[in-house]
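Heads up: the structure comes next, in structure tokens.
Excluded from the complex is one protein chain; the other protein chains are retained at their positions.
Labels for the chains are A and B, by order of writing; each one numbers its residues from 1.
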Amino acid sequence: MIPISWYLVFSAALFTIGLFGVLARKNAVAILIGVELMLNAANVNLVAFWRYVTPDAIGGQVFAVIVFAVAAAEVAVGLALIISIYRRRNTIVAEEIDMLKY
Amino acid sequence: MTGIQIIFIIVAVVTLGAGLMSVITRNLVHAALWLVLALLGVAIFFVLLNASFLAVAQVVIYIGAIAILMIFTIMLTRRVAVGSADSQLNANWGWAAFIAVALFAGLVWLLSGWNGFNITAQQMSPRTDTIRQLGTALVSPSAYVIPFEVASILLLAALVGAIVVAWDRKS
Partner (left out) sequence: MGDPVTAISQWLESLFLGWGLAPGWVAIIQAFIGVVAIATFVLLVDILLVWVERKVVARFQDRLGPNRLGPFGLIQPLADVIKLLIKEDITPIGADRIVYNLAPIMALATVLLLWAVVPLAPTIVGTDLNVGVLYIVAIGALGTLGIIMAGWASNNKYALLGAFRTVAQMVSYEVPMVIAIMVPVILAGSMGINTIVFSQSPVWYVVTAPMAALIVLISAIAELGRAPFDLAEAESEIVAGFHIEYTGMKFGLFYAGELLHALTMGGIIASLFLGGWRGPGAETYPILGVFYFFLKSFFLYWVIMWVKYSLPRIRIDHMLNFNWKFLTPLSLVVLLVTAVLHKLLVGLPDWQYVIGMLLANVILFWGTLYVLRRYARTERVQVAEPMPVAVPPAAPMSSSQS
């Protein structure tokens, strides 16, 4: 059998990979890809804890479903923003979208 | 080492490799395709964890909607997304890598101190219908109906918001 530690280490690794993507990428879509990886890592953790610690209460799966909904909402709005910015400024590099600074 | 552990290791290596490729590949369409592979790997983990509904929902929502929307956006903005010769990483990527590795080490160190770190799962009785449990939990007032409704309102807001934001007022 697989101990829960394997899942936890795996999801920690996936989360940090996603974090690296968010911090290091220039392109806004690539940053969203990093965010998706982080959300998935969190989901693996939620489901693993449900399966190993509280298999009778379904809470872990419910939260994972809600994370799905949040991820879908986030991507829909995020990509709409990116398309809108691309239309106006002709760039989707996150460093160049800095009008709020001035 | 049992068969299921071998499967776990293969899937974990493929998923992490695909995740890593998706954050460092220069070509963004490739990055999105690597993301699809990583998401499929996570779906297999859901299967290993007896959460078949989540596994299929993962494929429907993440690959069928999110990844395809991302590829679509990358194609629409491909003049700046694909084919630019300079790196897709910003100047601080060294610091980002350091933070990521440090966070990973910290997380593993923190988790290994937890006394339930090596527990294994109890055998699940084949008669437990987790899909039915999940369905009832999502709509029963004593369980999770409020989060469920809030999530649906969030989705509605996102739907309206996405349309308003991406509306091309010139035409």
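Rule of thumb we're sticking to: contacts are C-beta pairs under 8 Å (C-beta built on N, C-alpha and C of every residue); 3 or more make two chains touch, one makes a residue touch a chain.
If you're wondering where the values come from, they're calculated on a predicted model, not measured in any experiment.
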| item | value |
| --- | --- |
| Chains in view touching the one left out | B |
| Among B:V36, B:L49 or B:A158, residue touching the chain not depicted | B:V36 |
| Touch with the omitted chain, as defined above, among B:V56, B:M124 or B:V145 | B:V56 |
| Residue among B:A65, B:L111 or B:L155 that touches the chain left out of view | B:A65 |
| Interface with the undisplayed chain - residues on chain B | 3, 29-30, 33, 36, 52-53, 55-57, 59-60, 63-65, 67-68, 71-72, 75, 129, 131 |
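Going forward, only the chains that are shown with their structure count from here on.
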| item | value |
| --- | --- |
| Approximate Å spacing (C-alpha centroids) for the pair chain A, chain B | 6 |
| Complex contacts: residues of chain A adjacent to chain B | 1-10, 12-21, 23-27, 29-30, 32-34, 36-37, 40, 43-44, 47-48, 50-53, 55, 58-59, 61-62, 64-66, 68-77, 79-84, 86-87, 90-95 |
| Chain B to chain A touching residues, read off their complex | 2, 4-5, 8, 12, 15-16, 19-20, 22-23, 28, 31-32, 35, 38-39, 42, 45-46, 48-51, 53-54, 57-58, 61-62, 65-66, 69-70, 72-74, 76-77, 80-81, 87-90, 92-93, 95-97, 99-101, 103-104, 107-108, 111-112, 116-122, 124, 130, 133-134, 137-138, 143-144, 147-148, 151-152, 154-155, 157-159, 161-163, 165-166, 168 |
